[in-house]
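Every protein chain except one is present and positioned as in the full complex.
Here is subunit A:
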Amino acid sequence: MSHLVKMENGQSQTIQEMLGCIERYNPDHLKTLEAYVQDQAKNNTYDLEANLAVLKLYQFNPHMLNFDITYTILLKSLTSLPHTDFVMAKCLLLPQQMKDENVQTIIDLADILERADFTLFWQRAETIRKDLLKELLGGIEDSTLESWIKRNGWKHQGQGLVVVATQDDKIKTKNITEKIEFDNVGALMAQCL
């Protein structure tokens, strides 16, 4: 769904156009942007730049602060992990927002995710025990596990192990050695003659 912003001169702009110019700081557009945030939550879309622009408008106009929209923006930014969108949003919060209980809960939630990011685990691990895998996925049944294995192209290896990826050729010891080309020292050698 595309959102249009009404300008003072009666014309309309898309949100992206509006964010590209000085209009992004105009508090008159806050309502449209807030509706856009709710839309993202409903339709599973995501627009970091617009959401940060909303937080910035709150920063400039603290009396217009809307807590529900704040929660939505923060939670949405968590869904983009491992990107650091949440940190960027957090940097823009006002003291009032930081004191809010729900905001604190979301910050705690983010803290847990940041300390042990399970989603990342799947890209990192090579083989993993079946029971641990079930636990990490939230204590699921065998049948559910089977569908996950199928969906992600993992393989059973026997002895209760699951192969999730091959890391052997991706993570290798690097050796950095010094290389001196003749051109680099040519001038110096000429000088010594």
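The definition used in the following text is that contacts are C-beta pairs under 8 Å (C-beta built on N, C-alpha and C of every residue); 3 or more make two chains touch, one makes a residue touch a chain; residues count from 1.
Note that contacts and distances are computed from a predicted model.
The UniProt record for the undisplayed chain lists the protein name "Eukaryotic translation initiation factor 3 subunit L", from the options "RBR-type E3 ubiquitin transferase", "DNA-directed RNA polymerase subunit", "Ras-related protein Rab-30" or "Eukaryotic translation initiation factor 3 subunit L". Only one of the listed residues, A:41, A:92 or A:109, touches the absent chain: A:92. Interface note for the absent chain: among A:59, A:79, A:102 or A:152, the touching residue is A:59. Although one chain is not displayed, subunit A still touches it through residues 21-22, 25, 48-49, 52, 56, 59-62, 82-84, 87-88, 90-93, 95, 98, 107, 111, 114-118, 120-121, 124-129, 132, 161, 167-168, 170-178, 180, 184-185, 188, 191-192.
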